[in-house]
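First the structure, in the form of structure tokens, and then the observations on it.
With one protein chain held back, the other chains of the complex are shown just where they sit.
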Amino acid sequence: MALPLLVTAAATPAFAGLGAAGRPGGDDELVAEGRELYETGCSSCHGPDGRGVVDEQGERGPSLENAGEAAAYYYLSTGRMPLANSEEQPTSKEPAYGPEEIEALVAFVGTLGTGPDVPDVDPEAGDLAIGGEVFRANCQACHGAAGTGGALSYGRAAPRLTSAPPRQIGSAVRVGPGEMPVFGPDLIDADELNGLVRYVQYLQDPEDPGGLPIGRTGPIPEGFVAWLVGMVALLGVVAWIGTRSPIRRTRGSEP
Amino acid sequence: MTDPRGTEESPPVVTRPPSTGDDELTRRGARAERAAAVSFLLAMAAAIGLTIVYWEGGQPQAEGILLAVVLGGIGVGIVLWAKHFMPTEDVAEDRHPMESSEEDIAAFAADFQAGGSSLQRRRVLVATAGGACAALGVALLFPIRSLGPRPGRGFKQTAYKGGDIRVVDENGMPVHPRDLPVDGFITVWPDGHTDDADASTLLIHFRSDQDFQPKAGREDWTVDDIVAYSKLCTHVGCPVGLYQAELGLLLCPCHQSTFDVMRHAKPIFGPAARSLPQLPLGLDGDGFIIATADFSGPVGPGFWDRGR
Partner (left out) sequence: MSEQATPRPARRSPERLYTHRIARWIDGRLGAAKFARTALNKVFPDNWSFMLGELALYSFVVLVLTGIYLTFFFDASSNRVVYTGSYEPLRGVEMTQAYRSALELSFDVRAGLVMRQIHHWAALLFLAAITVHLARVFFTGAFRRPREINWIIGCTLLPLAMFNGLFGYSLLDDQLSGTGLRIVYGITISIPLVGTWAASLLFGGEFPGPDIIQRLYVIHILLVPALIAVLIALHLAILVRHKHTQFPGPGRREDNVVGERLWPTYAFKALGLFFLTSGVLALLGGVFQINPIWVYGPFDPAEVSTASQPDWYMGWLDGALRIMPGWEIRAFGFEIPNPFFPGVLLAGVTFALLYAWPFLEARVTGDHSEHHILDRPRQRPVRTALGTATLSFYVICFFGAAADVLASTFGLSVNAILWTFRILVLVVPPVVAWVTYRLCKELSARDGLPIASQVTMREIPRRLLRGRAAET
């Protein structure tokens, strides 16, 4: 995980104290609900105190001390967490928790330390063209010019962005989950983030004036269409116009 | 099968087209004629449709499909016409060996020889004319030289040369270490040279748990766990745009060269054979990141005398 690793001896749970040291405010009821959900579903890997767990095989789950609401929201809403087997790479799937439960867990994790909050993303206020420029400068190298995702090394991948809601996009940008780098507010400020999210939403349903977009991954599908549609059609035409080889009429006889 | 060889002397015998019988047209022929006529009519309709679409403002899919129907309709009609109503039975034509007769070749050689004797005998003229033509050829090559500058020091140095130059982002803003969060990366250039294609630089803020091991002599080239490498791949020069923060790897999307950020960006996979050149960093008086010297080596893809 791209979160700072802080391994401490298992401390006695002292959540009230941590709560006071962490974010002030927040709905106490929500946080309490979150704490309950956390104890049942998350503490076995992330520790009863949120400081992570290290066993004989290594780190079972990292500390969530500076994960922040944004990381919790990202991982829970994309279904990457909870992760059944800590040895596996987290992958996107159906979220295990409903939206209210996610809000509760998010509020709770936010109290554990000083990590980034879920950014307030307002795509409507963003400039589409600026968002496009930010996207091409920072995102397309891994996620592709049309947000269709891309391969990283050693089996990792940058996911497709075509179904991500705005808060998820914003959270990912600020958190840098997995292999993704962290893009802080000094690199992409709040206005640029709005534009970026607006552009990613545009990519989810872009203009295709040229016709069938055939995957939006560039020359590879185009080459397949050229051969499997174009060349096949032309060979069909040529088969219709031309004759078959006269050889077939002489099977078994002298050439 | 008749073998009517149309020769110079006798006209060829025209065989009967396949779909005309004793009556005007066989049933197959009548069908073919109908199909061809329909094709042509469809083509006409599509052409009219095309002009309407265009008049109304145009629409690429409609234009393409209608154009395809026009062209395809005409094509189908013509091919049906040829297949059914033009003679398709095999005819044969003589083929002669390509080689000319010995007499013809000898006659040519004799004529050429006779005319060319003046060329051969006047040796002084042959030599001086050859020299003049060769000189002309060489002289004509020189305008090619104007096409571009001599490949000079630009291949081996960047605008960071001289040192103590601030690094700036694409908007020209200088970078302070606190601007770059842990696991963050940013592309920067020398101050005032954000358009220099060879000077694009990656600043990467690695984590303390990532076991960064600088190359010997480069221990002070980083600032606050921020390291700088040239963004140009040492394979064929694509920007190495993919930073895998967890593994600390830089991946070039063009041909999958992979560089280990924690080990002076040395290549660990793919066709690149050299590390990404590293830029020595420092801080200026205001705490902004500067380059204290040029890159550790020529940036980008290799060339013949890169090492000299």
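Read from first to last, the chains carry the letters A and B; within each, the first residue is number 1.
Just so it is clear, contacts are C-beta pairs under 8 Å (C-beta built on N, C-alpha and C of every residue); 3 or more make two chains touch, one makes a residue touch a chain.
None of the values given here were measured: they were computed from a predicted structure.
**Q** Which residue from A:Gly110, A:Gly132, A:Gly170 or A:Gly184 sits in contact with the chain not drawn here?
**A** The missing chain is touched by A:Gly132.
**Q** Can you list, in ascending order, the chain B residues touching the missing chain?
**A** On the chain B side, contact with the omitted chain comes from 1, 3, 6, 8, 12, 54, 57-58, 60-65, 67-79, 81-83, 86-88, 90-98, 144-145, 147-151, 154-155, 170, 187, 189, 197-198, 200, 231, 235-239, 241-242, 252-258, 267, 269-274, 300-308.
**Q** On chain A, where is the contact patch with the chain that was removed from view?
**A** Residues of chain A in contact with the hidden chain: 127-130, 132-133, 136-137, 140-146, 148-155, 157-158, 199, 202, 206-214, 216-220, 222-223, 225-227, 229-231, 233-235, 237-239, 241-247, 249-252, 255.
Quick note on the criterion: only the chains that are shown with their structure count from here on.
**Q** Can you tell me which positions in chain A touch chain B when the two form their complex?
**A** Listed in rising order, the residues are 1-2, 4-5, 137, 140-142, 150, 152-154, 156, 158, 176, 178-184, 186-187, 209-211, 240-241.
**Q** Write out the stretch or stretches of chain B touching chain A in their complex.
**A** Interface residues on chain B, with respect to chain A: 60-61, 64, 79, 83, 169-170, 178-187, 207, 209, 239, 241-247, 249, 251, 253, 256, 258, 269.
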